[in-house]
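All protein chains but one are shown in place.
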Amino acid sequence: MRPSGRAPDELRPIRITRRFTRHAEGSVLVEYGDTRVICTASVDERVPPFLRGKGRGWVTAEYGMLPRATHDRMAREAARGRQGGRTLEIQRLIGRSLRAAVNLEALGERQITVDCDVIQADGGTRTASITGGYVALADAIASLRARDALRRDPLFGSVAAVSTGIYKGTPVLDLDYAEDSEAETDMNVVMNEAGGFIEVQGTAEGHAFRPEELQSMLDLAQKGIGELIAAQQAALAEG
Amino acid sequence: MRPSGRAPDELRPIRITRRFTRHAEGSVLVEYGDTRVICTASVDERVPPFLRGKGRGWVTAEYGMLPRATHDRMAREAARGRQGGRTLEIQRLIGRSLRAAVNLEALGERQITVDCDVIQADGGTRTASITGGYVALADAIASLRARDALRRDPLFGSVAAVSTGIYKGTPVLDLDYAEDSEAETDMNVVMNEAGGFIEVQGTAEGHAFRPEELQSMLDLAQKGIGELIAAQQAALAEG
Amino acid sequence: MRPSGRAPDELRPIRITRRFTRHAEGSVLVEYGDTRVICTASVDERVPPFLRGKGRGWVTAEYGMLPRATHDRMAREAARGRQGGRTLEIQRLIGRSLRAAVNLEALGERQITVDCDVIQADGGTRTASITGGYVALADAIASLRARDALRRDPLFGSVAAVSTGIYKGTPVLDLDYAEDSEAETDMNVVMNEAGGFIEVQGTAEGHAFRPEELQSMLDLAQKGIGELIAAQQAALAEG
Amino acid sequence: MRPSGRAPDELRPIRITRRFTRHAEGSVLVEYGDTRVICTASVDERVPPFLRGKGRGWVTAEYGMLPRATHDRMAREAARGRQGGRTLEIQRLIGRSLRAAVNLEALGERQITVDCDVIQADGGTRTASITGGYVALADAIASLRARDALRRDPLFGSVAAVSTGIYKGTPVLDLDYAEDSEAETDMNVVMNEAGGFIEVQGTAEGHAFRPEELQSMLDLAQKGIGELIAAQQAALAEG
Amino acid sequence: MRPSGRAPDELRPIRITRRFTRHAEGSVLVEYGDTRVICTASVDERVPPFLRGKGRGWVTAEYGMLPRATHDRMAREAARGRQGGRTLEIQRLIGRSLRAAVNLEALGERQITVDCDVIQADGGTRTASITGGYVALADAIASLRARDALRRDPLFGSVAAVSTGIYKGTPVLDLDYAEDSEAETDMNVVMNEAGGFIEVQGTAEGHAFRPEELQSMLDLAQKGIGELIAAQQAALAEG
Partner (left out) sequence: MRPSGRAPDELRPIRITRRFTRHAEGSVLVEYGDTRVICTASVDERVPPFLRGKGRGWVTAEYGMLPRATHDRMAREAARGRQGGRTLEIQRLIGRSLRAAVNLEALGERQITVDCDVIQADGGTRTASITGGYVALADAIASLRARDALRRDPLFGSVAAVSTGIYKGTPVLDLDYAEDSEAETDMNVVMNEAGGFIEVQGTAEGHAFRPEELQSMLDLAQKGIGELIAAQQAALAEG
């Protein structure tokens, strides 16, 4: 029934490639099927002005798409002179989600910027960005630890994200573009390794969704995030 | 226990004043306690380029705050030269929520813009904007019907919004600023008059929230939105 | 003869409501008939860079209109990405006019920003902003004095403003929109309580105006400003 | 008593050089003493959108300063990404003043843009721009008439401008920078050849000015503008 | 002597991967050693306004770098709100170079946009962009031919580019970052398959270069471009 032939609770093939580029402290290519995002984590020994002298660090995110990551070419945001509302909304979500896994005091007065750049889009770019961005962040923190810059580990737990939705009346997991563009409801869920919710964003695209539909989508998300966190751990274990 | 002395499931005093200014087709001052927002709905007989010639209308929203609506003065977005990410995110939410109550084909090729301008902020400005914006929208549509511009009513059902959160460990309804700035979790819920969800946005500010906490917050939201929709109907019934 | 039925030298009903919103040190709703402007005065303990370390303060103004303050909706300046020439011209005028009543050395190294936001426009928004802004400024200065932050009163005298013009050949006072849009000449006059001119800006819209017409308009302005300053004093006396 | 040794009612040496550059339909170098402004008038056979199909033309102005026209280098507005409030205010004034001498119906559906670019500033750049801009405009209109593009002359009368002010207690005409920076009051006056006022803008820089001071300044302006209009006519008579 | 151990006239390993992403009509990953650039060519059936109705097409280019393509993270141009001078200069160069290989009349009224996005930078990003962009462009044109949209082939010849420079007194080919940052002279050369020059841009970074140095660099470029064009042809032959 799904265009891809997947079962309703089946993720697309997930691939996490570390050290994808060589300059960043953390650099990951994350793939949710045909959705491909480069996530880099960059350490800056300065914090933004609002945090100076407070003994705390910061984690922030930026998001972008190559103009032809999508089926039709989209105008380059740098050329248009501003980031659109969708971009700002997504990068705020990624930043909040990743900060939920970091003890900012333990990070010290430094900032880590996670850049998520979509090179090919097929639905779920924001959730892939969070899942891949977490791995890049973990690598960047490991590089700080490797050079003894941190007294304790600022990372606690894992964070991953997935979308769920109601497609042709059925709750499904990890929507691709073909499903996403026709879904009646679209929900993005961010969770940690303990099953706690970091962020829940559900939107009725067609008609309003009922409490039991909400529950089904949350259940699917929980299952999918368990698998995603396992994939993150496997990638990080490769050393 | 709440700074305002309210019960956990108690809304702030809600006031909806129609015809607050005289030029707009719909003009409402909505108050959730000390949060005060002017919502105007403006009819434009042209639609944006992407809808021209398609026989459908559009409903969109813009959001702003007067610089001193808040405790400390914020820089004026017009002077800074751009709307911030928070503003764009909120106005996208308001627009999506209001469109969920409108049959765009029945609206015909015209656009209604709902401007939500906060003149005093005390938490919950986006939820008040949705609740008040709906009433302004209803008045604008009524003005179109009064001049026989519509063959059928494009409005179906009602839409209202409220925030819930976990404050000092307890789920509470309709957070004011004192609560919001200390809440562990913050959730904005938009529902229709039939109890269907239009939008659910929950964010863990402190620690992740558990499924049962999510459920408690949704229950509170459902109760609050029932009261808000009653307040909308009472205001609209005044004629 | 005037659309409103007023005598040529008659102001519209003037209302000055103090403490209109609760966060600002001074907050005033000023109404010249149907023209309604929220004026807030905000104290900032820092001065702009060009004044740092010079022992003097600064008073500045910003001006805006809600998009539907006018008969037709105007594009939101924050969304367009810049303030228009008219806005900049008006806020420069308001700032200059208010500074004429303030001893900047006595204010000390702090800045007061007066925000004038028009919620309903019916002609004369810049003059109402000056008259209302002065009251907000006086309240903000009083709040500084109340907390013993000033050794001497930086406020000397009062400042108020009114428009005059030639409407259908007759000099008239305090033009509303119906008159303003058809006036042959439009003049904005800012004066102090001693009858001195702070600013005179007269523009021939139709044909050039003669010296005796200029004199008639200045006489009307003088009369009107006397009444406006009395209204300011009455409002400030309410305590 | 004046830094330049001039009598109070004495203009600086005025020079108007036509055909200063070769591409524009009208091109004038105007000099008020050391203030030097290049004014070009460019004919465009299209009108701005708000005038299309209305059978009327438009005259508009733009103003700029070379970065080192002033004593200290100012940031280039093109590099800063926007025109400042002073620039916008001045170009609006120039445009309004020049339109006062043009019958826009007689101009037909075309636009004339008058660019005023200050190459050396010594006070009075906006008044020199109006006086020089008028000559450039007259030449551009003459070029239209020379190619039989107009049925009747859209130009009626002349427009010129001069500043006056109170310097060390004395009303003086045509202030240079040394005077302008210390003047207690500064007034810019635009008049036509019949002695009618097009624009009067007076600002108290130090203390408020009295009605008799205003009268003295207007008298000085009237004398100065008579001489400026004579200089314009002499320049235009050279053929 | 070269940091990489290469001979002075030796290119880095060149890799050209076609069909790197799946949405674009042409999509190439080009690698000059550690410099990696994604080049996509997108067909748009509309031309820019200045070409409408003229029966000719257009080829244009845009260039960007991921923020962490470089050793230190650079600010994202979309977030800064504008493309820098270096970016604009490079994308103008790419566009001019590619247009030199295209008969715009034969292309018909359509535009091809070549986006060159650097995911890893190690010197020579603009020359790699031209070489890879040509292959993407050729694929896009082939896709038009495959659907019979063109009557004749708009592509004539090949275009490729390489840098040369004087490094520690010796002319070298295809500088990497370690060389580029210390080179006394840097030259970018674009040539066609017939050995004709499309673009020559040489800059003395340290001291001025002599005519014989210029000649040596041009000779190196000619050799390198021969190899690059062979690599392009090999990639395109793979079908």
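Brief remarks follow.
Note that the chains are named A, B, C, D and E in the order they appear, and that numbering of residues resets to 1 at the start of each chain.
Operating definition for what follows: a residue touches a chain if its C-beta (ideal position, glycine included) is under 8 Å from a C-beta of that chain, and two chains touch if they have at least 3 such contacts.
Note that the structure is predicted; figures quoted are calculated from it, not measured.
Contacts of the undrawn chain with the visible chains, over the full complex, involve D, E. For the chain left out of this panel, the touching residue among D:78, D:146 or D:194 is D:78. Among D:70, D:143 or D:215, only D:70 touches the chain left out of the display. By the touch definition given at the top, chain E reaches the unshown chain through residues 82, 84-86, 88-89, 91-92, 96, 100, 187, 191-192, 194-204, 207-211, 214, 218. Listed for chain D, the residues touching the missing chain in the whole complex are 21-24, 27, 34, 36, 38, 40, 42, 44, 62, 64, 66-71, 73, 76-79, 81-83, 87, 113, 115, 117, 119-121.
By definition in this document, only the chains that are shown with their structure count from here on.
Of all chains, the one whose mean C-alpha position sits at the greatest distance from that of chain C is E. Centre-to-centre, using mean CA coordinates, chain B is 50 Å away from chain D.
For the pair chain A and chain E, the distance between C-alpha centroids works out to 33 Å. For chain B, residues that reach two or more other chains under the stated contact definition are 81-82. Shown here, the protein chains touch in a chain-like sequence that does not close on itself.
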